[in-house]
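A protein chain is absent from this complex, but the other protein chains hold their places.
Let's turn to chain A:
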């Protein structure tokens, strides 16, 4: 076992060596511009891009003409939200999203508000799921788009996508989903789920950074987005810019591997995650955040009450994880996702996210359990809050000087 151990696979994943192998020829020998229509080099590149388009489409049950290559999920989210707003502005100006979305969605929505659009940010229930009744009540005749993420990056909860899409469609709105964390991890089918636009990224599924895609439905209904990048009219006019051929080849290969190995991999990961969670739940006052039935197989988000997340991570030497605490940021604000579940600030500050991945081994999980338990125990010995809790003092009865 090599140290340090990477358990932050929701931030990014290492590239699968099979993906790298597929990409390499496209840097040096097969370097052509996929838009060069008049010579061999261009044809080779175009063929590779077409093949990758099929690989991506197949993973999500789409057709290859519905895949627009981008620089990643952030760009896809921006293109979908701003592009739909611009394209359908005669139809309405209202977008519905949720407070637990990724910043790429939230900030694209804020941009839309600056352009005169109206955005509803739905709260979520305590388990992180969107309230379907509230969603339906929020739809107005002006609603053109509902954008709800598939699986959450911090807590891993999976939204009821099919039901959300049905509600959007019933009222004539399009449904978009940021599926960055879900695609390649769990079955996603744009037709079965009723998805009109879907953002995905290569580097969250063992592909390269800097490449992703936006799925744009072509039939029933035919969806269009206004380009946000002007230029040579690549990608059916929706995203100009010379195609990143090696990256796209990598994304395609990553999608193919994920499709073929998803079932067994999801089983392996959820068994490991459950073992990790069960062991760490043996620690007193530890709480699993988010819905535990509907969630991605590889994520565990746990709050260890009375210890602070960043201090805890420092004690979890040789483990790369992440925390909902934000002691380093100027605002000192803990995770907005955890807070929107109704978690108190102190529990949000005490949270650790474990993101398992394709290359995580049982041995590594064992080590992580041991190190985490030791670290929590050690830091509780240092914690005045733990001491007060043990003495039966109600922490809410103390007048804290907020700083």
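Everything that follows uses one rule, which is that a residue touches a chain if its C-beta (ideal position, glycine included) is under 8 Å from a C-beta of that chain, and two chains touch if they have at least 3 such contacts; residues count from 1.
Rule of thumb we're sticking to: contacts and distances are computed from a predicted model.
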| item | value |
| --- | --- |
| Per UniProt record, name of the chain withheld from view ["Cytochrome P450", "Phosphate transport system permease protein PstA", "Iron-sulfur cluster assembly scaffold protein IscU" or "Respiratory-chain NADH dehydrogenase domain 51 kDa subunit"] | "Iron-sulfur cluster assembly scaffold protein IscU" |
| Candidate in contact with the missing chain, chosen from A:11, A:266, A:371 or A:395 | A:395 |
| Listed residues A:8, A:64, A:346 or A:366, member touching the removed chain | A:346 |
| Hidden-chain contact residue, picked from the options A:201, A:289, A:303 or A:325 | A:325 |
| Hidden-chain contact residue, picked from the options A:86, A:310 or A:366 | A:310 |
| Options A:21, A:142 or A:387, residue touching the unrepresented chain | A:387 |
| Where the missing chain touches chain A, by residue | 306-311, 314-315, 325-330, 332, 334, 344-346, 349, 381-387, 395, 398, 400-403 |
